[in-house]
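The complex appears here without one of its protein chains, the remainder shown in place.
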Amino acid sequence: MNTVNMNKMSWVAYRDLVAATNPPVFLPVGALEQHGPHLPLGTDALLSAAVAASAAERINGIVAPALSYGYKSQPKCGGGQHFCGTTSVDAQTLIGLVRDTVREFARHGVKKLIIVNGHYENQWFITEGIDLALRDLQPNTKMRVMRLEYWDFLTEATLQSVFPDGFPGYALEHAAVIETSLMLHYHPELVRLDLIPDDGPADFPPYDVYPLNPTWVPPSGVLSSARGSDAVKGEIMATELATHIAAAVTAEFERARP
Amino acid sequence: MNTVNMNKMSWVAYRDLVAATNPPVFLPVGALEQHGPHLPLGTDALLSAAVAASAAERINGIVAPALSYGYKSQPKCGGGQHFCGTTSVDAQTLIGLVRDTVREFARHGVKKLIIVNGHYENQWFITEGIDLALRDLQPNTKMRVMRLEYWDFLTEATLQSVFPDGFPGYALEHAAVIETSLMLHYHPELVRLDLIPDDGPADFPPYDVYPLNPTWVPPSGVLSSARGSDAVKGEIMATELATHIAAAVTAEFERARP
Amino acid sequence: MNTVNMNKMSWVAYRDLVAATNPPVFLPVGALEQHGPHLPLGTDALLSAAVAASAAERINGIVAPALSYGYKSQPKCGGGQHFCGTTSVDAQTLIGLVRDTVREFARHGVKKLIIVNGHYENQWFITEGIDLALRDLQPNTKMRVMRLEYWDFLTEATLQSVFPDGFPGYALEHAAVIETSLMLHYHPELVRLDLIPDDGPADFPPYDVYPLNPTWVPPSGVLSSARGSDAVKGEIMATELATHIAAAVTAEFERARP
Amino acid sequence: MNTVNMNKMSWVAYRDLVAATNPPVFLPVGALEQHGPHLPLGTDALLSAAVAASAAERINGIVAPALSYGYKSQPKCGGGQHFCGTTSVDAQTLIGLVRDTVREFARHGVKKLIIVNGHYENQWFITEGIDLALRDLQPNTKMRVMRLEYWDFLTEATLQSVFPDGFPGYALEHAAVIETSLMLHYHPELVRLDLIPDDGPADFPPYDVYPLNPTWVPPSGVLSSARGSDAVKGEIMATELATHIAAAVTAEFERARP
Amino acid sequence: MNTVNMNKMSWVAYRDLVAATNPPVFLPVGALEQHGPHLPLGTDALLSAAVAASAAERINGIVAPALSYGYKSQPKCGGGQHFCGTTSVDAQTLIGLVRDTVREFARHGVKKLIIVNGHYENQWFITEGIDLALRDLQPNTKMRVMRLEYWDFLTEATLQSVFPDGFPGYALEHAAVIETSLMLHYHPELVRLDLIPDDGPADFPPYDVYPLNPTWVPPSGVLSSARGSDAVKGEIMATELATHIAAAVTAEFERARP
Partner (left out) sequence: MNTVNMNKMSWVAYRDLVAATNPPVFLPVGALEQHGPHLPLGTDALLSAAVAASAAERINGIVAPALSYGYKSQPKCGGGQHFCGTTSVDAQTLIGLVRDTVREFARHGVKKLIIVNGHYENQWFITEGIDLALRDLQPNTKMRVMRLEYWDFLTEATLQSVFPDGFPGYALEHAAVIETSLMLHYHPELVRLDLIPDDGPADFPPYDVYPLNPTWVPPSGVLSSARGSDAVKGEIMATELATHIAAAVTAEFERARP
């Protein structure tokens, strides 16, 4: 039977694993957000869950169900809230989701929780959720939480090989080469390479305006081109992410042990 | 490509579907909650999503990602919050999740939203979330929302055939014959028939106490026996649920049209 | 002087009672909600307070002032929020009221708190309020809370005698035989038997819609007929409720003592 | 039948009254708070309700159920939260109660709402609740709200006759001559004149400290002496309050009509 | 270097001061609110900060940055929310600001916190913020908080000399003689004596109405005349406030030491 996905385990199996092996538990956080005409709306949750599962498999971890709805999409990193299909939650809701689930994992006896974020806009609200949960649990909790944006584990070398013409930066990496290649690796049946738009890289001023100006963002919702994506790049990056995240989890929580 | 699961569609495909066919959109709401030693923790989300997909397929509907974490488990219908693995959220969080997502679907132009609840404890917080979203949207929204607990679509005749010795009531139907049979139909690989416990039906007093009294609930977490579950019963019920929910959606939203 | 109603005691008398006898404290929770043309808007608060007082008298309990405003009326159990006169509060408000008052009773040294709910829609928000209060008080509180819907203490035998043609179920029991008979027992001057409407039992589909469909509910607001109500039935039920609730309180909190 | 108390009217009677006569609706707000050894814990709710009813009777008004639990008692005006029996709610809860009920009365078609406050500490949270409700209702509501502390309608002349030795000010008027005399008028059976303590007037510095210093407040909870209270003074004040409030309501809402 | 204003100290200097001298820390709370044509919008924050600094200088205290935005202006004490320029926050926001900052000062090791309020409308929300912070910190915190409205430290004798014709009361003292004179002392360059309006004292009924009636308040926003203000009166009052507040802080926190 499944030994990675928490939602497919019985509570008895989960309890026994937690008690016996003090496993790292991964909580992926995604979004339901436009990712251009060639990637599905669920890309961020699918990728954060896939990366979490790949890392978890390497170190006998457990993956909790992803939070499928993320914070509101912003023009400079996700295209913005004017896109049909983008389905986002308020700050308070995302903060609450993280706070409540962190507190529950602590009740289970989990000591190593890793929140794997796959949607740029989520970061600060996840941070607040963790902070409030630890305040609730303080001061005697043994729970420690690691929060990461999975793409930060790609090395310079890999970025150079994936982007031979130069890496445009993570903010513009929305529905672009990294996400498309990873999707080609993990979920090729959900990628429509034939629909990749020709939109050049979006060029943003050094500020934001509200209500957003839809002309800032290409109508396709793609912030920089996904051309050049392929499954081999995806595999290289997926392997690197899984390996490096697994290693960081092991090292970081080892260090804490004594 | 997939035409049911929203998270696997591109935003362009979703937008075009919404604009062209005014499709019903189904939002499953589940839980991550102990379901005895024989069913997985994710049963409620898996079943509400499966039932929603089965109904949606019949009427060209769309299924949004399930809300995977539900309201706190109660002894009389879910075993209680003392079980390891049960991972629940506060009322405010679930209310917020429903409120925010309903508001977003309205922004997309969705006019028919069906919230398919698979976790008994969620009902009233979903109701509040819908009410607050409609208050936010008022008074000119065209969005109408149907909320249902999927099991309420089983007919008396089916209940009698599934429970030849008498139906113990939905509250005790936790990890019991209905859920186990449906899981055997939809996800047989996640069911461990060999681990079904012998616990007789739980017998509760006509009140609740807080903090809960763990002795009220069998240690297995099963409130009435799952013995007698089989995939044939599951298929009969699954078909009935899909057919009847699809029919109700069509009829109810037709009625509203003029 | 009064020895049951907390709001009529001086703080000194209350303090001495709590310190000397560790009395059960009852908190009734009602609503201000349409109850047909024959019963007053305050029925739920009046009945929950009367039942609480009757039970309290038997076991030297104290009755706190009722929460007079309840959660939003739903079509299937209270007629719905479209009725003039129905005056309801948001989930957050009711949760807060319960949370704050539970915490205060704990500060007083009360160890046995019984929340007597008289409005179906309140149940889950009371539950959340208690849960949050206990989280605030944890882990060293001696406060234990019992929550009950008073009608659940009626026996099968009584229901059969009160409903010779069969009991329609508690959800439809809104402004119907049970409430009308209890009001004829406790507050006969507030009942207008001559105005009981002829509306047959409401027949609801197995789902809810929002915004509500007012045609689902009889214009009178009565979900099943109150014909057949009388003060004798009221007295029989009132006695049974008081006796059984008093016995349950005694037994449950006794059990906790060692 | 009763024509003043809303909770004793049927919804039909209330609806017809509101539609036919555009009556002023009074919402009393009290507290459950220590009032010395001689007055009951419910004094503030009892008095605000009694004053509201007396005013309402004069101008065909309606009195909604009192909010029975008020904001946290402060040393300088209510003795403080260290007293057993004082049962208070957080700011957010009281704000929510007022906001929700104001919004509901507006839905009923009520255009004249008078909130009669009987607990000094409530004032600012009632104000916020009204402000938020009007924001919710804006900008087309016809609802107008009057908020008053009932004692502010006593005239200088009356205060001089009631306090021949000089009026100590309303803040110290807690369980003292005004409240005791009014209770002797409205609810004499709940007053224990024999238990009036000898505590002289409390003398506070020009600041507050938190956590409170219990030595600032006499152990009886009385901030200035209730000696000299009698039912005649109570009747004089009760009549004045009812008359003046009724007149102010009529004049203020008349003025608004054109 | 500066030794009073916290925002101008380095964290090292602040830390060392707190550890070495257990200094009183003053948190001024003001508002951005109309103060007639002759005083600036920031008067309340400027004055509470100036008074706090004057007191702090006398007893080696520290002054934290003022909260510059206060609770919504009310007609009877600030003119009302219909004035352009008045910029106010909701109750929840001000409560949160106070709660969070009190909790932070406790984390720093501050044991003597004095909240110096300069805006009448803030008082009760500051009180709630302190109460919630102490609940968060309980029960082992050494933090004690003093809250004061600075004008309450003026003596009767001073009021008589400043108001030879009689003191109109603090509620009407908005942009009037006290505030204008203090501003002439502390910030004479911000006062336009030539623009002092001739508005007589506002005369309010013994209730409030919502939405507010703008005709209750003089169009200038001044509730009683500022004529007679001068810098000498300002200096006298400023000295008295600083001296008396400093003395009260010293005495009150001394008393707590043993």
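Every chain is named by a letter (A, B, C, D and E) in the order it is written, and numbering of its residues begins at 1.
FYI, a residue touches a chain if its C-beta (ideal position, glycine included) is under 8 Å from a C-beta of that chain, and two chains touch if they have at least 3 such contacts.
Model, not experiment: these values are computed from the prediction.
Novice: Considering the entire complex, write down the shown chains that touch the omitted one.
Specialist: The omitted chain makes contact with A, E across the full complex.
Novice: May I ask which residue of E:Val89, E:Val145, E:Val162 or E:Ala226 touches the chain that does not appear here?
Specialist: Hidden-chain contact among the options goes to E:Val89.
Novice: Sort through A:Val145, A:Ala202 or A:Met237 and give me the one touching the missing partner chain.
Specialist: Among A:Val145, A:Ala202 or A:Met237, only A:Val145 touches the chain that is not shown.
Novice: Looking at E:Pro23, E:Pro40 or E:Pro75, which residue reaches the missing chain?
Specialist: E:Pro40
Novice: Pick out which of E:Arg192, E:Arg227 or E:Arg255 touches the chain that's been left out of the picture.
Specialist: Looking across E:Arg192, E:Arg227 or E:Arg255, the contact with the absent chain belongs to E:Arg192.
Novice: Which chain E residues would touch the chain omitted from the figure, given the whole complex?
Specialist: Against the left-out chain, chain E lists 1-2, 5-12, 14-15, 18, 32, 34-42, 45-46, 64-69, 83-90, 92-93, 96-97, 99-101, 104-105, 107-109, 189-190, 192, 195, 221.
Novice: Please output the residues of chain A touching the missing chain, sorted low to high.
Specialist: Missing-chain contacts on chain A: residues 71-72, 74, 90-92, 95, 121, 123-125, 127-128, 130-132, 134, 144-148, 152-153, 205-211, 244, 248, 252.
Basically, only the chains that are shown with their structure count from here on.
Novice: If more than half of the interface residue numbers appear on both sides, call it same; otherwise different. Which is it for chain A and chain B?
Specialist: Here the answer is same, because the shared fraction of interface numbers exceeds one half.
Novice: Between chain B and chain E, what is the gap in Å from one C-alpha centre to the other?
Specialist: Distance between chain centres: 54 Å.
Novice: Averaged over CA atoms, how far is the centre of chain A from the centre of chain C? Could you give it in whole Å?
Specialist: Those two chain centres are 47 Å apart.
Novice: As a quick test, compute the distance in whole Å between the mean CA positions of chain A and chain B.
Specialist: 26
Novice: By residue number and range, which residues of chain B touch two or more other chains?
Specialist: In chain B, 90, 92 touch at least two other chains.
Novice: Touch graph of the chains shown: is it line, ring, star, complete or other?
Specialist: line
Novice: Mind listing each pair of touching chains for me?
Specialist: Pairwise, the chains that meet the contact rule are A-B, B-C, C-D, D-E.
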